[in-house]
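Attaching a single structure in structure tokens format; questions to follow.
One protein chain omitted, others in place.
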Amino acid sequence: MTQLAKLEKWKGTLNKCIRCGYCYEHCQIYKSSRWEIDSPRGKLILLYGLLSGEVEPSDYVANKLFECFHCNRCQKACSSGVPIQDVYADAREFFLESGFDVVGTTSQTDHDLCARCLNCVRMCPHEARSFVDGKIVTDRLKCQSCGSCLDICSEKAVAIGRGFGTNPDELQRSIKLFFTQNSNAKAIVFSCSWSTFPGFQTANFDEQEADPETLTLVTVCSGRLNSQTVLETLLQGAWGVLICCCPESDCAHGGSGRAKARMNALQKTLEEIGIDPRRIQVSEVAQGNTKLFSETTKKFMDEISDLGALSIGGKQ
Amino acid sequence: MILAERKPIADILSHLGDARRVLLVGCHGCVTVCSAGGQKEVDLLVDVLQLARKAQGQAIEIGKMTLERQCDVEFLSEMLEQAKQFDVILSLACGAGVQLVAERAGSLRVLPALNTTAIGVSEQKGQWGERCQACGDCKLPLTGGICPVTRCSKSLLNGPCGGSSKGLCEIGNGTPCGWQLIIDRLEVTGCLDQYETILEPADWSSARDGGPRKLVREDLK
Partner (left out) sequence: MNSVNIAKLKEIVGAENVRDNKADLYVYGSDASVHEAMPQAIVRPQNTEQVQELMRYANSEKIPVIPRGSGSGMCGQVVPVMGGIILDMKGMNRILEINTPDGYCRVQPGVVDNDLNAALKPHGVFYPPTPASGVVATIGGEIANNASGTRAVKYGAARDAVLAMKVVLANGDCVSLGSNTRVASSGYPLERLMVGSEGTLGVIVEATLRFVPIPKLRCLGIAKFNTLAEAGDAISEIMGSGCQPSMLELIDKIAIVAANKAEKLGLPEVEAILLFEADGMAKETIDPEIEKFQAICEKHNGFGLEFSYDEKERARIFAGRAKLFPSLSKYDERLASTSLADDMAVPFSKMAETAKKIHEVAQRHGLVMTAYGHCGAGCMHTKILMDTDKDFQWEAARQAVAEIYDYVRSVGGTTSAEHGIGLSKAAAFKAEKATTLELMRGIKKVFDPNNILNPGKLMDGPDDWVEATRLRYQVSKAG
């Protein structure tokens, strides 16, 4: 495979990965599936295998490399200094050039539903979408799986195949489960992948004092959090919804500004229908500032506890 | 495309009154393209209405459909059949679509969820602007492709007026002076001499002022 030469240059770097596994902590993809092949370490090991010949390139392996939300937390956390996203970028080029059928978490368009309104093309912060020969085309190298296109599409013609917990239907399922299974459930906190990603893995509680009042759910970018998802949360019986996003200057997808504008509009709507707009709030929390995250959440919970339950005739 | 935006919720709710069974009907046409009345907007409105009614302690049953277009009769039949189980149709189409549905809906009330605002284009992400007022007697050949009826706030046919300053219209809002745009285009296209042609006062009978217009094509009947 002549194209494999592109990856050869990373051999030394791949040696530097000591496979400590600390990157598992930071990867939304891994935490959603909990299969090690979905973690950054897993992906790097696969590339190693490609170079040594132990692993055959295939659609399956190719898709693994494209299943990524580009949050870059793995690279930031790796103090062996492996430039993980750079390695991925070359690997992805390799797979595309080799003709593999890859999608991963990049966005897909249903051309039958598509209205050709081009809103997604304009919305894409990474110039990954274009309209060519009468169809929407997605550049799979530029697409960062942020989901902005998925959200803007009025026809719901855009999808991300495997959302790893972040797709609207997955979020709604988690929300419904949370409110039906927990008598004390009060609020959902939406955290974007970059901002306040909950820094712990998936240990669950069986009993107790874990009668949680809040559930934190990760969306890829707060700017693609559907207004409908937020309203559904209220309809499920939430007292309030908190959205944590990165400071606008930090957001690579233009999402924070959009999230604020959108929630602003929702708050106005709430007011018009006689519901206290403070039940929906957006807060900026910079990446890794777990202290501010817990303070913000606590303040929010205090506020909505004062507001009390939304009297909408009981939970569904 | 036709531009539209959703009416304030309070208005929609007051027009719905006590209606218990409401059918929301979206449109895959223009209102999808300007993100006002497509499937996504229908779904969102469903949730808003449910929340609103629950907050008032009232029940509501909501159906939803999104049609190819609401300005063609053929697309309406299935929906009208389903609508029989509802008290009112809330249409998210432009004013034309709402009216066609109303004409065909028999005893059912049909309400608009949108305010139709203009014929226009998309200017940039999240922004659309008016371009045409359907005057029926297009002046564009003489104005470099910029419409003086629409783009000039006073619809002057031989502008600009004294309120034009630094390319902006005196009404503010960053509105460009339509006639500045016209002159710039005429210059770029090497047609500046056309500016000296005085446009006669328009015959507005071809516009809305002459009554509701009809388009009849004998050769297509």
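Each chain carries a letter (A and B) given by its place in the written order, and its residues are counted from 1.
Keep this in mind: a residue touches a chain if its C-beta (ideal position, glycine included) is under 8 Å from a C-beta of that chain, and two chains touch if they have at least 3 such contacts.
Small disclaimer: the values here were computed from a predicted structure and weren't measured.
For the chain that does not appear, the touching partners among the shown chains are A. Among the residues A:L46, A:I136, A:L171 or A:V241, only A:L46 touches the chain that is left out of the figure.
Although one chain is not displayed, its contacts with chain A can still be listed: residues 11-12, 15-22, 24-25, 34-37, 42, 45-46, 48-49, 51-52, 54-56, 58, 60-61, 64, 78-82, 200-210.
Criterion: only the chains that are shown with their structure count from here on.
Between the CA-based centres of chain A and chain B the separation comes to 36 Å, rounded to the whole angstrom.
Interface residues of chain B facing chain A in the complex, by the touch rule stated above, are 8-10, 13, 28, 32-35, 38-41, 43-44, 47-48, 50-52, 54-57, 122, 124-126.
Contacts from chain A toward chain B in the complex involve residues 115, 117-119, 122-123, 152-156, 227-228, 231-232, 234-235, 269-270, 272-275, 310-313.
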